[in-house]
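Removed: one protein chain of the complex. Kept in place: all other protein chains.
Presenting subunit A:
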Amino acid sequence: MKNIIAQVLAGNTEAFAYIVNRYEARIYNLALRMLRHRADAQDATQEVFIKVFRQLAHYREEAQFSTWIYRIATNTCLDRIRKQKREQRQVGDGFVFPGSGGETPDCIVENRQLEEMLLEEIRALPDKYRVILLLYHQQGLSYKEIADVLNISVQAVGTRLHRAKALLKKRCKWLWSEEEAEPHDSVCMPGYAKKPDRLY
């Protein structure tokens, strides 16, 4: 990465493609779940890379490059959310939910509905909780890395993640209510039976 950065700073713009290839999907997915709209997520991803390019000279190696780029990404997303809130835009369309292989059509529909409901609850979380939830469960960052990205203590990361999940558990009781004969994940969600490998 050091070599790539040096090349970009020396004027080799093509070398920047390496950084884009490596982080494009991660930043896009983070932005997608933070901002909700596909178009916004694409714009935010582009904005993040432009900022990275412009500020590359200021990157210091004390921080990991991924931490630095995630910091720019989360700030960009949070700025956009603030702007969206100001403009009071209507949100909620433009989602596509991933399906897992080997499911029957009924299960796919049901799983997607459940995922949509869960995503709806994630969207309703306060920004400071949602960002931590995404950095941990989607981006696979450790508590320490999240603390570095958000410039907060590791303890604060733990507390916020715990509160985020407590809120989700409170709001999503339908996912594992005692009244149900079987929990959803064991009946109709084969994709949930096995914990997926850490992303990236």
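The rule is short, and it goes like this: a residue touches a chain if its C-beta (ideal position, glycine included) is under 8 Å from a C-beta of that chain, and two chains touch if they have at least 3 such contacts; residues count from 1.
Everything that follows uses one rule, which is that contacts and distances are computed from a predicted model.
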Any idea which of "Anti-sigma-W factor RsiW", "ABC transporter permease", "ATP-binding cassette domain-containing protein" or "Membrane protein" UniProt assigns to the chain that's been left out? "Anti-sigma-W factor RsiW"
Need a quick check: the contact residues on subunit A for the chain that isn't drawn. 9, 11, 13, 16-17, 20-21, 24-26, 28-29, 32-33, 38, 42, 45-46, 49-51, 53-58, 71-72, 75, 79, 96-98, 100, 111, 114-115, 118-119, 122, 133-134, 136-138, 142-143, 154, 158, 161-162, 165, 168-169, 172, 175-176, 183, 185, 189, 191-193, 195-196, 199
